[in-house]
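First the structure, then my questions, so here it is.
Some chains omitted; the rest stay in position.
Per-chain numbering from 1; labels A and B assigned in written order.
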Amino acid sequence: MELFPPYTPPDFTRSPLADAPQAQTAPAPADGVLPERFHATSNLPEYLHLGDGRWLLAREGRMDGVYLLRGDELRVVEPRAVRRGDPVVLARTGRGEEGVYVHADGFAVPAGAPADEFAFRTRNSRETPYSRSYDLLYDLLRHDRQQGHIVWVLGPAVAFDRDSRDAMAALVEAGYCHALLAGNALATHDLEAALFRTGLGQDIYTRELRPGGHCNHLDTINRVRRCGSLAVAIRELGISDGIMAACERQQVPWVLAGSIRDDGPLPGVIADACAAQDAMRVHARRATTVVALATQLHSIAFGNMLPGYQVDAAGTVRPVFFYVVDMSEFSVDKLANRGSLQAAPILTNVQDFVVNLRHNLC
Amino acid sequence: MELFPPYTPPDFTRSPLADAPQAQTAPAPADGVLPERFHATSNLPEYLHLGDGRWLLAREGRMDGVYLLRGDELRVVEPRAVRRGDPVVLARTGRGEEGVYVHADGFAVPAGAPADEFAFRTRNSRETPYSRSYDLLYDLLRHDRQQGHIVWVLGPAVAFDRDSRDAMAALVEAGYCHALLAGNALATHDLEAALFRTGLGQDIYTRELRPGGHCNHLDTINRVRRCGSLAVAIRELGISDGIMAACERQQVPWVLAGSIRDDGPLPGVIADACAAQDAMRVHARRATTVVALATQLHSIAFGNMLPGYQVDAAGTVRPVFFYVVDMSEFSVDKLANRGSLQAAPILTNVQDFVVNLRHNLC
């Protein structure tokens, strides 16, 4: 099996693309305000006609961004990052009529559903077989550990269980994580587990609710705040196990995005949503495989900014893989309804998922 | 708005249908055993070529049945009902190549999703707007009360809540139910509510767990068994409210299909699954609108035997509407994965659903 499906670029020599006009721009009327009829980008490969049959494949594309085009130089930015006067690409169609082509079927897909008039099993659900999803993911992670950029997006549940927390840390140690994105809760629970063996006061193995344990997470936050940073806390508090300690040892960058649900927050958490998005997007731009575990908020947020493809130095186009692991069909459907149609779901408990990965990869 | 989308039959005068061979049969080798290459029916309109360009639209079609064709007479039966020697139609394709045509697109559908390369909201979920589903259902029920056959398929939860139980009974009283399909539990809970105001010992309004209440359902079953039938029990025990009493007053036929989960069972419950299927299929054959509430088992079972269309005396073809009301995307996906692709989901609590219907229809 080829790991990556081959990519076939559009044929720009044939009508209607051969006759397409040049892409147009208009200046932004104000900071963070777009001109009428701006083109909203997708996460699919998109090409802009620069004139004379020269088409430019956008890099670092993302959903709901806009193009700034200066000469042959193209940037994809968030609408809020547009400055007054920036040349914003205009288009409301994606088949070349306005110089923009959205290439929906560039990657060869395995032969799909047969054209039977009637079939069972047309929808993905918890009953869909996932053996091959796992096998493919193992191959991807082995490949991208050396030749890609693997990003993990973690909900807090991973840190509530002893074995899954250990497994996640082992995957980090083994080099399968190039960036970790999460919220204040994941880091807090992980550090609480290191200091108290509990998550929100519950033993992460025996499930016992410890007397007075509801203070453990505030105690954890307080001790780390006193230290001033996670790095100092890990060293001074003698934290040697868990996910954040593994990231620290392996120098894996992390982004902890704040939310209104946070206690504390821990030092290093980015409370401003726009600043947190910017920090996350640094990794979205480079990501080749993303694994998102049990978090709607962070999965949708990162899905919003994630390209569907990457272009390497040689110009080869490969897909970005986006695995979403969750317990409910709704979470996965919701992600698709927000545009992350490329997300490959695995419906299961993330505890089992990471234990599986450790067992097969470490 | 037209209540029913118009139906367009296939054009049999055009190739390849014009050149299709006649449908073939082979004798069943034994009772309940089919010949090789039997045709498995779908719930879509299907046509058989009788020769000389005469095509016969199957009536009372269903998923996973087989055709017995004797001359021009066609019957759709379950495989287990086939007797040795019966002439079973053979086909493994549905585009006329073997004399069978499965007509997947007979009903005009409203203009579907646009051909945009990129779109949000492509999947149905709890976030899908249901206002119009309700409005359409109200119209359907008003129409079919007089001119159709409305079948309700009820899970037990409807009887656990005072207002939803009252609402369901009111819908029966108002003529919106021509047949009621359920299991032992629905009837037991409904009668327990009549006798004790509880469902499995819990007050159906205050939610109080009554002392000793866990005996209430066995007491209910025991009293009814002593009476010998539901009809006698309703009279002799003075049961005047609830769903089963409403059916009794309105002479609405019911089928209570047994399952391994049953206590009792109540007299009248059909413990044999095949016999229960036969009793249910009497109503499937006639159904024009089906409303299934909070039961995977009965919804899938009835969906399996439900035609996707009905043909009236004048030969007009109309769709059969199949509303499925449940709390989880999985239940609805599962139904689709078992072939009931026509099922229209409303994702909500059935308590609210029936209260809504009562409010708008009674």
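Everything below uses one rule, namely that contacts are C-beta pairs under 8 Å (C-beta built on N, C-alpha and C of every residue); 3 or more make two chains touch, one makes a residue touch a chain.
These numbers come from a predicted model, not from an experiment.
S.K.: With 2 copies placed here, how many are in the full complex?
M.R.: In total, this homomeric complex is built from 4 copies.
As a convention for this text, only the chains that are shown with their structure count from here on.
S.K.: I'd like to verify one number: the distance from the centre of chain A to the centre of chain B, where each centre is the average of its C-alpha atoms, in whole angstrom.
M.R.: 42
S.K.: Under the definition above, what is the set of chain B residues touching chain A in their complex?
M.R.: Interface residues on the chain B side: 42-44, 63, 94-95, 102, 104, 116-127, 328-330, 333-334, 336-339, 341.
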